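For this view, one protein chain was removed and the others were kept in their places.
Up next is chain A:
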Amino acid sequence: MNGETDITGAGGVPDPVTADLRLSVNGVPRPVTVDTRETLLDTLRESLGLTGAKKGCDHGQCGACTVLVDGRRALSCLTLTVTADDVEIVTVEGLADGDALHPLQAAFVENDAFQCGYCTPGQLCSAVGALAEAAEGWPSAVTPGLSAPPRLDETEIRERMSGNLCRCGAYPGIVAAVGQVAR
């Protein structure tokens, strides 16, 4: 942290506080100097050139900025970058294996799961996280019981993906794509 001085600054306006970090993004160490106010979404897009994660609402309500943090889906717009120096971050750019699409990416193509594509990176990262949660037996609000492993039917997929909005309304394709990979 480079903010050892009085942050009140001259004239009562606090000076920005910066921090030198080493992020890990898609398996690559990424040294970066950030303002403490900076969100992970802005760092990814503006400093690291990873523009896959999208800024939709910037308030945690649309899911377009979804990335994976230590394997769990999370919202990069509500994550301060300064808090993320000791976690593994995966963005949509990190899903494919070279030219081989991630199975969910392929399924999105196959099922016409997008129109404008703006929400797609967030949908993909969210779906990766949702399938991992289901594979670990996590129930959702619509799972009938809390003991049996969830069956990922349409109702389950819609509930688990409810943090990702699609204003084109490509939901039928998204549900089909996620369901195809879940099977």
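Everything below uses one rule, namely that a residue touches a chain if its C-beta (ideal position, glycine included) is under 8 Å from a C-beta of that chain, and two chains touch if they have at least 3 such contacts; residues count from 1.
Criterion: contacts and distances are computed from a predicted model.
**Student:** Under which of the names "Xanthine dehydrogenase YagS FAD-binding subunit", "Cytochrome C oxidase subunit III", "ABC transporter permease" or "D-inositol 3-phosphate glycosyltransferase" is the non-displayed chain listed in UniProt?
**Tutor:** "Xanthine dehydrogenase YagS FAD-binding subunit"
**Student:** Thinking of the whole complex, not just what is shown, which of A:Pro103, A:Gly163 or A:Gly179 touches the missing chain?
**Tutor:** In the complete complex, the chain left out is touched by residue A:Gly163.
**Student:** Which parts of chain A are in contact with the chain that was left out?
**Tutor:** Against the left-out chain, chain A lists 1, 3, 7, 14-17, 19, 35-37, 39, 58-60, 63, 66, 69, 72-75, 78-80, 82-83, 126, 129-130, 133, 136-141, 143-149, 158-164.
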